[in-house]
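This is the structure I want to talk about, given as structure tokens.
Note that this complex is displayed minus one protein chain, with the remaining chains in position.
And then chain A:
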Amino acid sequence: MSEVLDGYEQWLKGAWLTLQLTVYGSGVALVLALVFGLAGTSRHAWIRVLNRVYVEFFRGTATLVLLFWFFYALPLVGIRLNSTMFAAVLALGLNIGAYGAEVVRGSIKAVPRAQYEATIALNFTPLQRMRRVLLPQGFALMLPPFGNLLIELMKGTAIVSLVGLTDLTTVSKNLQSSTGETVASFSLVLVIYFVIAQILQLFVRFAEARVDRMLGRRPSREPELGTLAAGAPGAGVAS
């Protein structure tokens, strides 16, 4: 075990790369999720088609295969991505972004129709409806599934070990083969992934608490289904 722990500098470097991939990948995924998710709520059919094409294609392809395609196939058709890191971020972002787009679309659709009607009665423009009312309320519904996707993306970064990047998984494999400490190496990497997931979950909980405050709700320790019906008549009425 001590030999495995002696490689702490490698572990730190691996963890740092995993974190970078998670942050950059989730950034790309968030932008794509918002763009294509909102496209899915458009009243124009051709814009909704963009959403369907993106979601169905990238949700239906394996992230690892997508990464191999960017890494091995794309250069053969004359397009060389700047770095392996960039290819990995793109593959992760495109894949998780497709799931995220469905979360965004579903959350916006789940905002009570009465809220939409109130924005019409107040004569809001379509952009104002989305920006001021539907998106902020939809965001409260998006957060828990976004938390899941963030952790999913973090764990998914392990695929970069197959294209030569030295992330946590690569470090664990390297140390296992150099020290022969199979159980210690792979146990430790499991724990590190778990700790990172818990830190990410803390961020999500923090964001949920902020949204609770925005909606005038007392933050609950666990999200309750009933509180998700933002705008539902009488939801959370003070007794």
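Convention: a contact is a pair of C-beta atoms (placed from the backbone, for glycine too) under 8 Å apart; a residue touches a chain by one contact, two chains touch by 3 or more; residues count from 1.
Just so it is clear, contacts and distances are computed from a predicted model.
Colleague: Write down which listed name, "NADH-quinone oxidoreductase subunit M", "Na+/H+ antiporter subunit C", "Probable quinol oxidase subunit 3" or "Ectoine/hydroxyectoine ABC transporter ATP-binding protein EhuA", is the UniProt protein name of the chain that is not shown.
Modeller: Choosing among "NADH-quinone oxidoreductase subunit M", "Na+/H+ antiporter subunit C", "Probable quinol oxidase subunit 3" or "Ectoine/hydroxyectoine ABC transporter ATP-binding protein EhuA", the correct UniProt name is "Ectoine/hydroxyectoine ABC transporter ATP-binding protein EhuA".
Colleague: Touching the absent chain in the whole complex: find that residue among A:Thr125, A:Asn148 or A:Ser178.
Modeller: Final answer for the missing-chain contact: A:Thr125.
Colleague: Going by the contact rule already stated, which one of A:Gln115, A:Thr166 or A:Gln201 would touch the omitted chain in the full complex?
Modeller: In the full complex, the listed residue that touches the missing chain is A:Gln115.
Colleague: Among A:Leu66, A:Val133, A:Ile159 or A:Leu175, choose the residue that contacts the chain missing from this document, as touch is defined above.
Modeller: Here the residue in touch with the unshown chain is A:Val133.
Colleague: Just the residue numbers, please: which parts of chain A touch the chain that's not shown?
Modeller: Those residues of chain A that touch the unshown chain are 114-115, 117-118, 120-125, 128, 132-133, 136-137, 140, 214-217, 230-231, 233-238.
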